Each structure stands twice: as C-alpha cells, then as structure tokens.
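Missing here: one protein chain of the complex. Every other protein chain is in place.
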Amino acid sequence: MAKVLMKGNEAIAEAAVRAGCRNYFAYPITPQSEVAEYLSRRLPEVGGVFLQGESEVAVSYMIFGAAATGERVFTTSSSPGISLMSEGISYIAAAELPCVFVNIMRGGPGLGGILPSQADYFQAVKGGGHGDYRLLVLAPASVQEAVEMMMEAFPLAEKYRNPVMILGDGLIGQMMEPVEFRDDLNTEPAPADDWATSGMDRRGRDRRNLIRTLYLVPSELNAHNLKLKAKYDRMRREEVRWENYAVDPSIRLLLVSYGTMSRVCRTAIDRLREEGLAVGMVRPKTLFPFPREAVLAAARQGEVRAVLSVEMSMGQLVEDVEWSVRGVRPVFWFGKCGGEVPTPEEVMAEARRILRESE
Amino acid sequence: MGKTFRRPQALAETPTHYCPGCTHGIAHRLVAEVIDELGIRGRTVGIAPVGCAVLCYNYFTFDFIEAAHGRAPAIATGLKRVRPDLVVFTYQGDGDLASIGMSEIVHAANRGEKFVTVFINNAVYGMTGGQMAPTTLPDQRTTTSPFGRKVAQTGMPVKMAELLAALETPGYIVREALIRPKYIQRAKKAIRNAFSYQLENRCFSLVELISTCPTNWGMTPIEALSWAEEKMLPYYPLGVFKSPEGGRPAPGAAERSADAA
Partner (left out) sequence: MQREVQFAGFGGQGVMLMGQILAQAAMIEGYEVVWIPSYGPEMRGGTAYCTVVLGDRPIGSPIIRNPQHLVAMNRPSLEKFAPTVRPGGVIFVNASIIPVGSGRTDVDELRVPIVELARDLGNVKAANIIALAAFVARSRVVRFEALEQAVRDKFAAKAKLIPLNLQALEVGRNAAAGT
C-alpha cells in the first residue's frame, strides 16, 4: 500500500480499525481528541461502536464491559484522563480482560499543560491504579511505529489477557508523518469462550462464565496474584523490545531515551559523533517489560564512562536505568517537562559536561 | 399432582450469605423467575454491584460480571453496545447506585441504554456495616449518623426513581417493594416488563425495590417489614413513574397504573 501523510492521532485510530477493532469508547481531552473525532466518522462506516462516555471513569468501565465479551476494544486519553481511568484499569487487569489504552501524554501534575510530556512513565510502568498489576507498555517514536504498535497491541493483549498501553507523547499524536498500513493482519480476536461473558448460547455449552476481582480468601487472592505475576514474568521473557542506536565498543557515553525524546537524542548523537565524541543510545520500545539486560550490556561496553537518561520528566525513566545498570556505571539524569522538549543542543551540552566530569 | 413450586433454573441451588430476614433473596428469585419465563438464560449477563449483593453471582446460573462500586451501568453499557443481542441487567444497592454510582446510572439512563437495572433501596449501606446512604430517611440512625440523619447537613434522601423519571429520554422507571406479598407480585410484573422492554429494544429500565435490612436497622425481620411500610413508603411512593409508551403518570396515578399492568 502507498504511503499516506497522517497525523499521529488519526493514524492510531485508523490502525485500530485495520487491526479489526470495532469498538471505541472515549472522553475528549487535548491533545488526543482527534482520535475520537476520526472514529466517530470511521467506525460507523465499518459497522463499529463509537460512544463518547460521560467521564473517563465511566469509559474505563465501558471498556471493561466491552472487553468482557471477548471482542476487541480500545480507548485513548491523555494524562489527567488516564488518572481517572486508572481505577478501571486496575479492575480490568485483575479481571484479565484484553484491551488497549492509549495515553498521549501531556504535562502534569494536576491539569498541568497540554504540550508533550513523558511524565506518566511511573503511572504506566509501575501501575497507576491500586494493587499488584502491570500493563504491557509500548512506546512509539514515530507515527509509523505508533501504527505498528497499535496493530500489535490487540494480539498482545489477547495473548496475555491483559491490558496493553501505548504510551506516546503529545508530539506523536499531533505530528504528521508518512505511514504505511500492513494488510496481512489477523483481525480476528483470539478465542475467548473459556472466559468471556458472551452468553452461554453463543458458546453452545451450559457452563456459565464469571468475571470477578473479589477474592476474600487470602490464599485464593495470593494464588490469583501469583498467576498474574507469572504472566508479567512471561512478558519479561518474551516481549522485551528495544533499539540500539550507534552502540559500539567505542562509545564513552550511553544515552537511554524513549519516544519522541529519543529522536532528539539521535540528532544529538549524530552531531556529537561529528565532533568526535562517541555516544550511543538504547531506546526502549517496551517500557514494561523494560530492556534491562540490553541497557546493562550497552553500559558495560569497555569505554563507557557514564549513562545518561534523557526524558521529558523529572527523573522517572532514570530509576529503571539505574536499576538496569546496577551500579556498574554512574547514571545521570537530564530532562525537561511541561511542554519544554530538550533540544539536541541541550542534550549535547549535557553529554559534553558529563563526559568532561567523568574523565 | 405435579410440582407447583420449584427453584427456577436461573437460580443456583445454594444457600445465600444474606442475613435472616433480608429481602435480597426475594429479589434474586423474582429476577430468576422472569429469566426462566422469558427463556433468556443462555443469553443473559448479570452485573453485580459492590455491596451486600457483590456475591450475588453465586446464586445465579448464567454469565455474570462483578463490577466496581457504582460502575455497573458503565460496564453494562460497554457490554450491551458491543453485543446488543445479549440481555443485560445490573443489580445494585443504594450506596452503589445512588451515591458513588450516581453519574454512571444517570448517564446510562439518559442515553437510553437498553438494559435493566434492579435497584435495591433499603436506606442504608449494608455490607460496610450500616452507614448512612443517600437514601437514609431524615432522623434515621445509622453508624455514621448516630444521632439521626440531619437534613441540614446531609440533605434529603435521594428519590432515584423520580430523579431518573425526570430525564426526557424515554425509559421505564418504576418503584415497588419487597415487604408484602401483594407488592412482591407487582415487583415481579415490573421486572418482567423491564426485561420485556429490553427484548423489544425499547428503553432503559429501572426497577427500584423498597427492601429491608433488619441487621443494620437493629430490628427483627418482622419489625423491619413494618418499619419499611410505615416509614419508607410514605417518602418513597410505589408505582410507575415513567413508561416508554409515553407520558409521565402523576404520582397519584402511579400506583393505579402499576396495578393495571
């Protein structure tokens, strides 16, 4: 298929439709309302369900109810909206319902701002709602990657019976880039007869399904959590994704960065290399599971003096970088937030400073 | 002579965890009977609340979802929108529906979602131990209104049926009671009407059921029945408040139209 120039938000919406998702519930919030606007026209064309809920809280439970049927469903929101949805996300994770949440992050805390940010890293990766649960978190760095991750998200959600989150920032949602849609996708949701509340008649068996999250017997709740943990451990084994950029034995500084921020780092790395400074980057594509071993392996390259986490947040990603590097190298943080996106020049200056002080 | 009274197929053969004298069991049975009579057990999905009925799925024999506090109408919306062929009902108490879930029930009703809500109003939080509910009567003592509900501080009890009937969207809004056989028979008719409207894809339905909570009211089951009749019914009149056929019967006419149904 030919490439088309699309805004990230619209491309995400179209990718979901092409992935076979016919159900979308959402509440408007900047900077991702174009997804809802696009789907309010697009889904009726394909006989799908579009509904604007009364709040993000309600939407998260509409997702719950829709996912409980075994059909594909997703929603999109931005930071304050995801906070409200986090209540439902905890229940969905507990009930093991496959579905997809997209967070086009804006600055926080509170109402914050509407410009790009990565300040919801902890919320996405460490569990924004209550209880021991994890989301499988994918972080696109381009509109094309957002499309691919959106399409991949549904089978992943079904494989693990777990919500998947696409964690983008306002830039990913708002910018236009050429995209290409694959058309060889399996658009059928995975079989769900064993668990979905889809009505006994449809399943042709007189055994009812029950979806619940209350386990009053401690040993049962413990067992349920162990089962969930086994899934998260399997994600850690099977789903870790990352990309190395200019990582070779000569590098003296290793950057770790994701999403749009990583593109700024790429430009900074190119220019630093023109100056003769060998810098490389590990870009996590999954934030949970985190590419811990990849970061460690790159940090262990013989010449590396330090590791620098570059993020549009005030020291969130850096905690996972430190956890990955395990004290093998000193770890530093550089970031801005609130809609301020660090420039290549700023990243370069920080890289030079750290290298100077590490010699 | 054949068996004239049997357990509905939709009702599980298991003892309930409800307190002696609690009317939840009656409501469960009425719902199960209607589901049997309409022959819809194989395509019904129930949604349980947070509250005493959180475990009500144990007493039914069809697909069930356990919701978060007050969110059952949103879950029902998602389910029903995606699978309009399913028959969906929520079963909610007064803390769940009239307090924490007020937004979800109002908007689901206003969108005219094609599901049924069975609403148990016993004027108190049950499972959490007898705290004040939005439906608690003036001067009624609860564990969080030990000197009686003071309306100057907490307002008047919320009349959910009247509130939802005020929406312009067509719906079936009715209040009945589970405290006397004649009311119970009317309650069953109301539940059956509600499910029938859903099968006809007509409208949202709310069946509010005045119920008792002897444990948290600190009464015997018999005393509780009398208290509900003497104290609750004057404030919470029974009858049809709205029907999809149109019109909004006057409060006085409400009871008659329910009798005629």
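A and B are the chain letters, set down in written order, and residue numbers restart from 1 in every chain.
Methods note: a residue touches a chain if its C-beta (ideal position, glycine included) is under 8 Å from a C-beta of that chain, and two chains touch if they have at least 3 such contacts.
Note that the structure is predicted; figures quoted are calculated from it, not measured.
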| item | value |
| --- | --- |
| Touched by the hidden chain, restricted to displayed chains | A |
| Residue among A:39, A:73 or A:171 touching the omitted chain | A:171 |
| Among A:304, A:341 or A:355, the residue in touch with the chain that has been omitted | A:341 |
| Hidden partner chain, residues of chain A it touches | 3, 5, 30-31, 114-115, 142, 170-171, 174-178, 260, 263-264, 266-268, 270, 341, 343-345 |
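In the analysis below, only the chains that are shown with their structure count from here on.
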| item | value |
| --- | --- |
| Interchain centroid distance [CA atoms averaged], chain A/chain B, Å | 40 |
| Residues of chain B that touch chain A when the two form their complex | 41-45, 47, 54-55, 57, 61-68, 71, 74-83, 85-86, 103-104, 107 |
| Of chain A, residues touching chain B in the complex | 23, 25, 49, 51, 53-55, 57-69, 71, 73, 87-88, 91, 95, 197-202, 206, 208-214 |
